[in-house]
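With one protein chain held back, the other chains of the complex are shown just where they sit.
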Amino acid sequence: MSFDDFREELRKVVDPAAIRASDHGIKGYSLEVTARSDQVGRIARAARDTDLFLEAISGVDFTDCFQVVYFFNGFGAGSRVQVRVKVNKGESLPTISTVYDAALWHEREVFDLFGIAFDNHPNLRRLLLPEDADFHPLRKDFGKVHAVRSTDEIYGDPTA
Amino acid sequence: MAEKKLTYAPLVHVAALEHMLNLFRANSLWPMTFGLACCAIEMMAAGASRFDLDRFGAGVFRPSPRQSDLMIVAGTISKKMAPTIVTLWEQMPAPKWCVAMGNCAISGGPFEYDGQYAIVPGADLIVPVDVYIPGCPPRPEGLIQGLLLLQDMITKGEKRNVFRRFQRRAEKGR
Amino acid sequence: MPEEALQDLLYVAVFLVAAVVFAVGPLIASWLIGGRSAGAKREETYESGMPTIGSAWVQFSVAYYIFALIFLAFDVDVLYLFPVALAYDKGFVIRDFVEVVMFIGILSLAIVYAWRKGVFNWQRRS
Partner (left out) sequence: MATQLPEPIIEQTYYLNMGPQHPSTHGVLRLFLKLDGEYIIEADPIIGYGHRGHEKMAESHLYEQFLPNASRMDYLSGLIFNHGYVAAIEKMAGIEVPPRAEYIRVICAELNRISSHLLWFGTYIMDLGGFTPFLYAFDDREIILDILDRVTGSRLTYSYCRVGGVAKDVDDEFIAATRGFIQRLRSRWEDYHNLVTKNVIFIHRTKGVGVINREIALRFGCSGPVLRAAGVVYDIRRVEPYSVYPDLQFEIPTGTAGDAFDRYMVRLQEIEQSLRIIEQALERLPEGPIRGRAPRNVRPPRGDSYFAVEAARGALGFYIVSDGTRYPYRLKVRAPSFGNLQVLTEMLPGTLVADTISILGSIDIVVPEIDR
């Protein structure tokens, strides 16, 4: 089944400690991977080779860092994978649009709303806001927000 | 409030002629197909089989502003869309009217809060609006009542609108 | 100028004047009694509310022109059918019918010719 092949491929790319199985019923994804930014390209290539599609890329803003969360999903049951990547403020991530064309827009949206740059993305410009906008709305320091947390307060264990 | 309609009065101004023209303009309003969001679906429902705007002469939805004399701003006006709305309004020939349909077009509606960065809270900030139709989305009957009100405004009085199909119940008794 | 010629000329003149009035009249009327809208974008070409980019004076493929030609042929053809419709079945039904069929048949040869030449299927130009 394509999902198990993906699990094997993943072991080659990321050290197994970073892969945690999680209960699909509660969390909604059955694999939780904490990756470094340079492993993203290889993870995407592994997912692409084992017939998974890119479901979503979402940014989350914490006090100490950004987190970019990738969701890959297969056509089988319970095959959603969450890949969380820690990005310090001002850093950028390698693009995966060469592997998934969907990433072209997902990454542009994360850049537009968070300001996280994706290097050698062919056409990194704003997706939703007008071209002359000069702010990144989903950052916690912009506009009205209930609270700003650090990663420990939410995930409890400091991510690698 | 955007500057008033910015349309020049006609050169020849004869009251009877003006009234006759207004009578025809009121009963054949050509709205521009211009749906922004949810209210556009109710506008389509109003134009469809059950509520049928054609009964009031307003069913001819023209795609281009050059051929329409009524702009129904139906939906949320995002800041990226605002200059386009002004362009479309200016490209419409006189005489032209504007109806703000739905809470978003009246005052930003459910999306207006002090941290809002993406919408223009109200169509009257960018175009002069004649009739406001509240509702989120307003029911097709609401849109029809708004259009009837606009027709009365154009003919300056319900009694003068001889083609009016629906008399208010109070008048009918007299 | 003999009497009748003058009278015929009079008909032509009246017809001409009526045509001009019919054409130019509404323009002047709407200019006089209709108001005029103002605004910066009023003169710009309408393109779904967006400013146009580049000019539209570009070289188009010839297929457009041939399409227009074929339409024109049939548009004029309709023009000739109006008098036929007036004078139809005044006694010679079969003859009128055959003549109209021949008339339209010959004209539709233009379409057959264009079809064979492949005007109607848009060639792919990559």
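For reference, chains read A, B and C in written order, and residue numbers begin at 1 within each chain.
Simple rule for what comes next: a contact is a pair of C-beta atoms (placed from the backbone, for glycine too) under 8 Å apart; a residue touches a chain by one contact, two chains touch by 3 or more.
Keep in mind that what you see is a predicted model, and the values were worked out from it rather than measured.
Across the complete structure, the visible chains that the omitted chain touches are A, B, C. Only one residue from B:L70, B:I119 or B:I133 touches the chain missing from this view: B:I119. Across the entire complex, the residue among B:A26, B:L53, B:M81 or B:A123 in touch with the chain not shown is B:M81.
Touching residues on subunit C toward the chain that is not drawn are 47-50, 52-56, 58-61, 63-64, 122, 124-126. Residues of subunit A that touch the chain left out of the display are 24-29, 51, 53-56, 58, 60-61, 69, 71, 73, 75-78, 80, 82, 100-102, 104-106, 113, 126-130, 137-138, 140, 143-147, 149, 153-156. Listed by residue number, the positions of subunit B touching the unshown chain are 32-38, 40-42, 44-45, 48-50, 61, 63, 75-76, 78, 80-81, 84, 88, 110-111, 113, 115-119, 136-137, 139.
Basically, only the chains that are shown with their structure count from here on.
Chain centres here are Cα averages; for subunit A and subunit C they lie 60 Å apart.
Look at where the CA atoms of subunit B average out and do the same for subunit C: the two points lie 35 Å apart.
Those residues of subunit C lying in contact with subunit B across their complex are 31-42, 44, 46, 49-51.
The touching residues of subunit A, when paired with subunit B in their complex, are 129-130, 135, 137, 142-145.
The touching residues of subunit B, counted against subunit C in their complex, run 6-12, 14, 17-18, 21, 64-66, 84-96.
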